[in-house]
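Excluded from the complex is one protein chain; the other protein chains are retained at their positions.
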Amino acid sequence: MKILNYWQAINEAFAEEMDRDDTVFIIGENVQESPFMITHGLVERFGADRVMDAPLSELVNAGATVGAACAGYRPICDLTFADFIYCAADEILLKAAQQYFAHNGQVNAPCVFVGVAGGGFGTGPEHSHVPSAMILNNPGLKLVLPSTPYDAKGLMKAAIRDNNPVCYFFHKKLMGMTGEIPEEEYVIPLGQADIKRKGTDVTVIATLYMVHHALAAAEKLKDEISVEVIDPRSLEPLDIDTIIGSVKKTNRVVIVDEDTERCGVAAEIGQQIMEQAFDYLDAPVVRVCAKNMPIAGAAMEKYTIPNADQVISAIKSLVY
Amino acid sequence: MPELTKDQKVALYRGLVRARKYDELNVRMASEGKLRTFYHSAQGHEAIGVGACSVLRKDDYLYMHIRGHGVPYAIGKGIDPKPCVAEHLGKATGWGGGITGVHMVDKENGVLGVGGTIGSCFVLSAGFALAAKKRGKGQVCACFTGDGGMQRGQAHEAMNLAACWKLPVVWVVENNLMSWFTPFCDTCAVKDIAQMAKAYDMPGVIVDGMDVFAVREAVEKAVKRARKGEGPSLIECKTYRFRPHSEGRPDVCHYKQRSQEEIDKWKERDPLKLCRDRLLAEGILNSDLIDGIERESAAETVEAEKFAVESPYPDPSRLHEIVYAP
Partner (left out) sequence: MQTRLFPPSSHWFTKEDISRFISKEGALIKNLFIPKLGMTMEKGRIAKWVANDGERVQEEQIVLILETEKVAHEIVSPISGILAILAKAGDEYPCGTVVGVIAETEQEYKSVKKDPAAFAAVNETGISSDDAETIEKKDHSDTASMQGQNGTGERIKISPLARKLAHMHELDISVLAGSGPEGRIVKRDIEQAVEARKQKKAVTEPASVSRAVSVSVQGEVCAGKRIRAVIPLAGMRKRIADNLQQSTSTTARVSAMAEFDMTELVKLRDHYVSKAQILGLKITYTDLFIYMAAKALKLVPIINSSIIGDEIKLWEDINIGFAVSVMKSEEESGLLVPVIRNADQLTLRQISKARKDLVDKARAGTISLDELTGGTFTITNTGTFTSLWHIQTPIINQPEAAILGTSSIVNRPVVINGEITIRPIMPISFAFDHRVMDGAPPAQFIGLLQQMIEDPWMILM
């Protein structure tokens, strides 16, 4: 075992996959230096042809990624901020998502769209999104949300090897988080949730950075309430079975997700839980999400995005 | 530029006739309500697809323009256009498997797919060309679009990247002076699209789009340049569409009926007519050959229609299989 931090884990995943497969390359703005570190240092090892600093053009960066993927390569498009999915909406949500389907499965587009996501540094309404709902709303795309260094590396390798376009959002607040990484190679298959903490009274499903809010809440409440924390790790494909299994055990659910509450991830998972485990619910499903407003920045940010106290309140409201 | 052989010239003429026949078939079926989706007639444009694609290798990538729904380009590149008709009827034998009724794809022949938003061809083609460059086998990508496509941001970002990185792509813009109901002159800052190439420091050429030989020559030059690794080119083909933007739509400019005088004037330079006249003059064509080509092409489209009508619809379960690649 070795200790790596979150961005190092992602970096190592890139390096290993680029080593393994010549068709893998990275394209995006400033990827050779990498402001969020994930592609830092790779150019020295793989050359500028495989770590391509591209123009400030989300349209062609994402569009060429799709094109190159169709033409037999496995590009990784670093959009820098996950928010910029919107700038390349046509390329990602219409072209990438629909390529395989619209062409009768003749030509697929294996590529990865990476961007740093989430709030916590007051970066404001266009640099703090976790645009999960958008991705889920366009079937054809896959979505990965790693919450630990171990998950980050294993999931990135899986994303690169996947034959579909995968959106991979990593979180700003987790950059420095350290964790144990096995020496030997490992891949975490997409569609496999991780029970981050076992419990019996309440199931808390949390994504990305919210996993840590959930764990903090569980720890704080440990003497009164036994909380089980489930990290889905990928939302498409979603490991609904692990979630349902937990709900059947605890009969109470809180879903914590940093995307907007309305029409969001929590609403989708909550509905699936109701459909598949209705008779096991002793209480309504509760969600803790970003408020239905643009994400405020600076000192106001904390009023829009979820925090650990809200998770604690939510858990307590169910245990009566 | 090496002179074309007699056969090549006849082939070009045959290509134009076939393209026109298929177009007439699609127009007729549209008017009969048989088409599943919409149809954008290429009558008047045939010289561009047929001429340009005749220079492409089998492994070159081809991004087709929506005009004629891919038929002129397929004919030019030597791809059987029959599946196009089947696709229009939504049948499983269509080249998109009948899934959308309009998408063109033929992986073996370098057609990796199309997008439904005009202008997206630019960024996707840039991607094809990027892959081609990396692969280093001399592949190029020919990307066809209309004057409207040039107005979209995608065009400019892609041209910028392609020119900067010297991607092997040839942008062929079919300027027929209209987008839907809006004339080019009222929506474009420059008079000739070829001028835009200057902004990206790449060659911009104006070509007579009604002349199949002129188109072929210009594209051949650009393809050679791209294959050598010298980067992209922008070829503006001046052309005209004889029919409305898409079948069933009014044929207006802004809101007034398009001038019949103008249409007739352009029809005098119908690509088929130009080509036929020239080859007749050169003694390559004669009335027997012309009739023969006419009959064969007509028979081909009858066969294509029969094939399409008799083909089955896709199995709905197929839909679930193609959301994600395994």
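Labels for the chains are A and B, by order of writing; each one numbers its residues from 1.
Basically, a contact is a pair of C-beta atoms (placed from the backbone, for glycine too) under 8 Å apart; a residue touches a chain by one contact, two chains touch by 3 or more.
Since we're looking at a predicted model, the values are computed, not measured.
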Displayed partners of the chain not shown (whole complex): A
Hidden partner interface residues of chain A, rising order: 251, 278-283, 320
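Convention: only the chains that are shown with their structure count from here on.
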Chain centre separation (chain A, chain B; CA means) in Å: 41
Contacting residues of chain A [partner chain B, same complex]: 25, 49, 54-55, 57, 59-60, 62-73, 75, 90-91, 94-95, 99-108, 110, 139-140, 142, 163-164
Residues of chain B touching chain A in the complex: 61, 96-100, 103, 105-107, 112-113, 115-117, 120, 122-132, 134-135, 153-154, 157-158, 160-161, 164, 314, 318-319, 321-326
